[in-house]
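As you look at this complex, bear in mind that one protein chain is not there, while each of the others sits in place.
Chain lettering (A, B, C and D) follows the sequence in which the chains are written, and residue indices restart at 1 in each chain.
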Amino acid sequence: MIELVQQILNGLAIGGVYVLVALGLTTVFGILGIAHFAHGSVSMFGGYLTWFLAVSAGLPLLAAIAAAMAVGFVLGVAIELLAYRPVRSASHINAFIVALGLTMMVEGLNLQLFGHEQVVIPTGLSRVFEIGGVTIPELRLYVILAAAALIASMTLFVERTKTGQAIRAVAENREAAILMGVNVQAIPLIVFGISTTLGVCAGVMVGSLFAIAPGIGEWLVVKGFAVLILGGLGSIPGAVIGGMVLGVTEALAAGFVSSAYKDLIAFAVMIAVLLMRPQGLMGKA
Amino acid sequence: AERTLRIGVSDALTGGASVYGLPQANAIKMAADEINAAGGVKVGGDSYMLDVIAYDDKGNPTEATNAVRKLIDFDEVKYILGFCCSGAASAVASFIADEDAVMLVGNAAERSITARGIPNLVRTRPPADYTGAAAGAFVGKRGHKRVAVLGALDVGFYALYVDAFEKELNKAGGQIIARESFGLKDRDMTPQLTKIREMNPDALLVVGYVEPAAFIYRQSVELGMDIPRYGFTSGSEEQFLRVATSEQMEGVWDLRPTELTLQSATETGLAYHRNYTERYGMPPSPSSPYAYDNVYALKHAIEAAGTVDDTRAVARALRELAPPPEAVMQYLPVDGKMFDRNGQAYTANGAFQWRGGKWVYVEELPSDAKAYSEFLASLR
Amino acid sequence: MDALLSIRDLRVAYGGVEVVHGVSLEVREGECVALIGANGAGKSSTLRAICGLVPARAGSIRFDGREIANAPGHRIVRAGITMCPEGRQVFPQMTTLQNLRMGAYARSDDEQARDLEAMMDMFPILRERAHQPAGTLSGGEQEMLAIARALMARPRLCIFDEPSLGLAPRIVAEVGETIARIKAMGKTILLVEQNSSMALRLADRAYLFEAGEIVLSGSGEELQAHPEVARAYLGH
Amino acid sequence: MQFRPAYLALAAAAVGLVLLPQIIGAKYYLHLSILALIWTIAAQGQNLIQGHAGYVSIVQAGFMGIGAYGTTLLGMHFALPVWLTMLLAPFVTALFALAAGYPSLRVKGHYFAIVTLAYNLVIFIVLTNWTSLTHGEAGITGIPKPGGPDGWFDFRDRATFYYLTLILAGAMTGLAWLIARSRIGQTLRAIRQNEDLVGAIGIPAWKYKLFAFVAAAAFAGLAGAVYAHYQSFINPEVFGLAQSLDAILAVIVGGSGTIAGPFIGAFFVVFLPEYLRFADAFRLIIYGLALILATIFMPRGIVGVASDLWARIRRGRE
Partner (left out) sequence: MTAPVLEVKGLSKSFGGVKAIRDLSFQVHPHDILGLIGPNGSGKSTTVNTLAGVHAASAGEIVLDGAHVQTLPEYERVALGLARTFQTARLFPEFTVREQIALGAQVTRRSHPLSSVFAFGRRSAEDEAVAAHVEELLDMTGLRPVAETKTGAISSAQQRFLMIAMALAARPKVVLLDEPAAGLVAHERKELGRLIREIRDSGVAVLVIEHHMGLIMEICTRIVVLNFGAKIAEGAPEEIRNDKAVIDAYLGEAA
């Protein structure tokens, strides 16, 4: 029993990271129908940047994170404007290739700026709480809480603000949104900005829980897509549920079945869900 | 006259294995510069200045195959060094016998690389099971009965280490109660550790690259596990501290060849450490001298063979060589030779423990190089 | 008096193929103007150019004295034009209420709640369906929603593109009445309709499109009486 | 017959390819050319499902892996001759694709792309972890060349192997061409444009999609088998996600839905990264930038640009 609870807790932290990655992907997908493959690399970049600001530039950690998030927003805006906008009217395969090109550029840029080394963002949070045999490292607890807070504010933003509604409107019917007076040129910029900011947060979490290294972006984005598919493309609740399911499934699979095959089991679950519900858990038919 | 001799390097300069590969490549360049500064490699009346071409194989067999192919076909190189990783080294070893080239393997630990007696291949690091057996005896001697293993067990040489370890542990009445594995890119080992924690082992054995191992040490503390931890990593202090705090590392053992540590180093070892640190701005990793020593072995072999073109002769000369005076590692010569007839060199094994932020050399682990050499030859 | 909307020599093209070849027309304040004509004659394209959904290749579009040709769509809406597009185009997964609120997106005054009530009074069925996703409404209900949503913007010029398309005869009649009511409220209306007899009945003035050009214009009655129009478009 | 520049280009390419081993100096370029021809086979397959049917499948390299391991393991465990295992490899791969494709073709668009991506990862994970069969990460060495030293041809000679690959790539390109202009090809293009409508007019779209998926896999399986016997060494790495993305790139960059596109694209993805090594540090950035610019400015690939150019020249002449 304790083991089960512990394993679920283990899975929640990583699940939170998956949710954040998937949230960014899902909003971009919902609005623009783009499979933004570069999202993982951008997350990685955000993690590296935070590490650099905190370790080499000596900023306090929270300031470093805030600065990286701001840079992430700008980067997201630039990506939409310079890379995706020109191919908006072409087929979605073209946008996918642009995404691959972006991935390479971000990876390359990251190597130039921060080198090949794996880095760990130092948080200084090494206390461990224990409740009835279940241990929770302080850091993991904060990660779970931060993820929850970000998810909640994202949901509120989309549901309750005018801009959030405009984002939904563009996602559902671009032309009608124009006719409502929505500036449809600006919306994708906002969406990419927010999405990338969330990606940066995910990168920071991975970088402090574990480590970030070149190439980790691929892993992140693949997991993000798996979550998206599991939860249903374009659905925010879907991303949240999908991320948690994937994180916990992996932890349970690693703990109770086989750690070597935990990814395989996670993907098997995803494929199985899809075959029963081709539109994902929360997707619209 | 002064001429140039190109030597090639294929090693992991990036990626997870670069903790081993990059320091090796650095050490090779340093050795080449030292040799050049001292007048180069002397053959007949000519002195050859060494020119190093290094490709990044990322520790990956396919990339290494392509890199070596390119070194031989495109850059026309005949002497190839590096190879921190078993997979990459094995892949290249599988075809090197057909090439007009000599391959000098450094840090890679897979036994089969020297088990086939490839004539134009030598290696400085002793095989994993040679070390694993010594490690098993040591852990057994310390009285642990129930040992859990967490390792990159689908990588051949780690499994080999654990098998040899288990055999010796069993002799001392201990046993391995769990073999959990992880992928080379995994960084979250809490599921495996949680599972192990439930089994209440007396000790934990970690076999894997430095980074995943460091995460295991860190996460084991985070999960409140308070048992002796042993490992096989050859990582430096700096490499571990990037991931885990010194407190989280405290008391961890590394059971590996004696390699380079400041306490155990000879005069040459200390000089190597000094020069490297000065040149690259950080200390060398423990296993980096394997490649450095290979450069000097090559120099002496070429000079002994009296040719740079006849790779067969150079390969033969390598097998006849006594450990060169410039070598950093303390090799245990077999019949007076640095490389035995398998092409394999041996060092002593040792137990190192993390104490107060440093790896401390605690004791030598008894091993019999000559007997192992016989055994290795018997595998053919 | 200056016209509220005046279009001069408008040309519209899709990927190099021109489909509107120099159209000029005007709509005066308080007027209801209809555009009629065959399929693919370029009526929708003209409306879409007015609203900034497609670029104008040449020509001018002046609204309330200001040039709006090729201005971004949201600017045009803010200037006071809304369109109820062909095929309704509701936001299918948003509720009826959310759709209506989107209609007021460009407004910043605080009378939106009052207008919302007014719309629900005008179309009681929408109040019943307030919390239902708009995509699940029937075609007629969606049309009501689209009209109400357009009115939520408090436009000075309201454009309707084929509001009766695909609607049952009874609903067509209702839509006709609704437009008449909006007209009676004093709104300026530009209407495109396949149901030419309805359009000409509602309109003060009308233009006949053929193959991207205006071939005839006049008051509603004049066009209704025109033999060519009667034969090809009214089906008499 | 009317003068068609395409035929001229084809003839020139054929002559060039046949003479290639005689022309090029460094053996290394011959090596790269062989790899490019192997990639041509895989890309022609990818073009069937991606270029014609419009389904982005991200598992081509995974299927190459099945072909490569298939031929190798069949040879190792059943002592079958190399020619036979090479011949069997595409069928083995097709079998896997059949099993995987049947359920997954229920999902469309991006879902399909991600599901196939998951298949690639699954293949990769199995190849890496089923060590008793595959030797995992360390891979399998010493895979024999076809023919043996006393056959008619010695395939250990690189030029000889080049011709073998050239013949295979040519044959598979021909097969792809036949499929593309057949009724099946036409139906696949219809599926790309409007899949629901295809079903509504009485065509069982899933059968055609499955055919394209399985045929693509068979092409990949052959490519993988040739690769294994050429390199004599395989490990899971070459059959990962990145390589599947290369297959997609080859099709897009060359010109999707065309017959020359995958060929041109294959040479592109093999040679360009190699040539960018001069800019080592900036290689990724330049490669990525080149891709983005190419997609923005030549969305129909190199073949598209060439045919536009030709059309303009001809119009200019008239």
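Note that in this section a contact is a pair of C-beta atoms (placed from the backbone, for glycine too) under 8 Å apart; a residue touches a chain by one contact, two chains touch by 3 or more.
These numbers come from a predicted model, not from an experiment.
Peer 1: With touch as defined up top, name the shown chains that contact the chain not shown.
Peer 2: Over the full assembly, the chain not pictured touches C, D.
Peer 1: Looking at C:G52, C:G73, C:G103 or C:G140, which residue reaches the missing chain?
Peer 2: C:G140
Peer 1: Can you name the residues of subunit C that touch the chain not displayed here?
Peer 2: Residues 17, 37-40, 136-141, 162, 165-174, 194, 196, 231-235 of subunit C touch the chain absent from view.
Peer 1: If the hidden chain were put back, which residues of subunit D would touch it?
Peer 2: Residues 178-179, 182-184, 186-187, 189-190, 193-194, 196-205, 208 of subunit D touch the chain that is not shown.
The rule we apply is simple: only the chains that are shown with their structure count from here on.
Peer 1: Compared with subunit D, which chain's mean CA position is the farthest off?
Peer 2: The most distant chain relative to subunit D turns out to be C.
Peer 1: Would you mind checking which chain's mean C-alpha position lies nearest the centre of all protein C-alpha atoms?
Peer 2: So the chain sitting closest to the middle is A.
Peer 1: Centroid from C-alpha atoms only, then distance subunit A to subunit C, rounded to Å. What do you get?
Peer 2: Result: the chain centres lie 42 Å from each other.
Peer 1: Taking each chain's centre as the mean position of its Cα atoms, how many Å separate subunit C from subunit D?
Peer 2: It comes to 52 Å between the two C-alpha centres.
Peer 1: What whole-number Å value describes the gap between the mean CA coordinates of subunit A and subunit D?
Peer 2: 32
Peer 1: Any chance you could list the residues of subunit D touching two or more other chains?
Peer 2: 129
Peer 1: Mind pulling the subunit B residues that touch 2 or more other chains?
Peer 2: 154, 183 - these are the residues of subunit B that touch more than one other chain.
Peer 1: Drawing the touching chains as a network, do you get a line, a ring, a star, a complete graph or other?
Peer 2: Here the contact pattern is something else, fitting no line, ring, star or complete shape.
Peer 1: Which stretch or stretches of subunit D touch subunit A in the complex?
Peer 2: So the residues of subunit D in touch with subunit A come to 50, 54, 56, 103-104, 106-111, 113-115, 117-118, 121-122, 125-126, 129, 241-242, 245, 248-249, 252, 256, 281-292, 295-296, 299.
Peer 1: Residue numbers of subunit A touching subunit D in their complex, please.
Peer 2: Touch residues, subunit A against subunit D: 29, 35, 83, 86-87, 90-94, 96-98, 100-109, 111-112, 218, 222, 225-226, 228-229, 233, 260-261, 263-264, 267-268, 270-271, 274-275, 278-280.
Peer 1: Residues of subunit A touching subunit B in their complex?
Peer 2: Of all residues in subunit A, those touching subunit B are 2-3, 6-7, 10-11, 14, 116-120, 126, 128, 130, 135, 137, 140, 209-211, 213-215, 219, 250-256, 259-260, 262-263.
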